[in-house]
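Here's the structure we're looking at; comments come further down.
Complex shown without one protein chain; remaining protein chains in place.
Just so it is clear, A, B and C label the chains in written order, and each chain counts residues from 1 on its own.
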């Protein structure tokens, strides 16, 4: 499955992009994270949350659509 | 002593004036209230506080200057 | 040094332009991170089938100015504020118009929430201001705060 991965704030500085397509054949977000950490080892040491379907989700979440976002700590307001 | 008595809000409707001079020879505000109630019996049944020298005061307060105000419940804002 | 009490009274309603301008004046104070503003607006409440069309405010002005000053000093004492402004109407304020404007600013948001509620409650409790509620048929009643 081709996933659309989004990176925000500090995380997008590490990846060098705001979004990218990643071909992914696993089922949970833990597996996806491993794949992404392999590509961007620095990301693993950063504080972030994953969002999927407009909600913050945990790593054992199964994918229900193809967009996943890596979000650094929120700092609005 | 000639006192300057002020009446506000509903109380000024009862007295028919916003301020008046009253000649007073007592010493505490209780005595002054008796004098004022004699003049305006309806005032005695109303909810009010006395102010003297910019503070709310009780009836046993001794006068320190010649201005006394009769204040109905506050309703600012 | 004791600061001189400011006169917080404004004749008639407080306009939205006045409030906007007051906000704009704070943009040069770059240590401020949070503003909190309270606005009291005259409600067209119904009583015996008649609507309130306006409130006419009067005050025991000398005492009121002294009390506003005391509240101001106590608030700066209790909370870490950069600045504070209080304006209250005197005279006629129509329903839908603004009669009270309290504005507090601080580096941090936690302070402004606590400070603003404190100031508004203190004003309601301690400042000798009196509202005469006027109905469309020119009858009136005296406002009672709840």
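By definition in this document, a residue touches a chain if its C-beta (ideal position, glycine included) is under 8 Å from a C-beta of that chain, and two chains touch if they have at least 3 such contacts.
Computed from a predicted structure; not experimentally measured.
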{"item": "Shown chains touched by the chain that is not drawn here", "value": "A, C"}
{"item": "Which residue of A:3, A:35 or A:51 touches the chain not shown here", "value": "A:51"}
{"item": "Missing-chain contacts mapped onto chain C", "value": "16-17, 19-21, 23-24, 26-44, 95-98, 105, 107, 109, 112-113, 116-117, 120"}
{"item": "Those residues of chain A which, in the complete complex, touch the missing chain", "value": "6, 8-10, 51, 54-55, 69, 71-77"}
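Rule of thumb we're sticking to: only the chains that are shown with their structure count from here on.
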{"item": "Interchain centroid distance [CA atoms averaged], chain B/chain C, Å", "value": "26"}
{"item": "Whole-Å gap separating chain A and chain B, where each centre is the average of the chain's CA atoms", "value": "73"}
{"item": "Junction residues of chain B - those touching two or more other chains", "value": "none"}
{"item": "Numbers and ranges of chain C residues touching at least 2 other chains", "value": "none"}
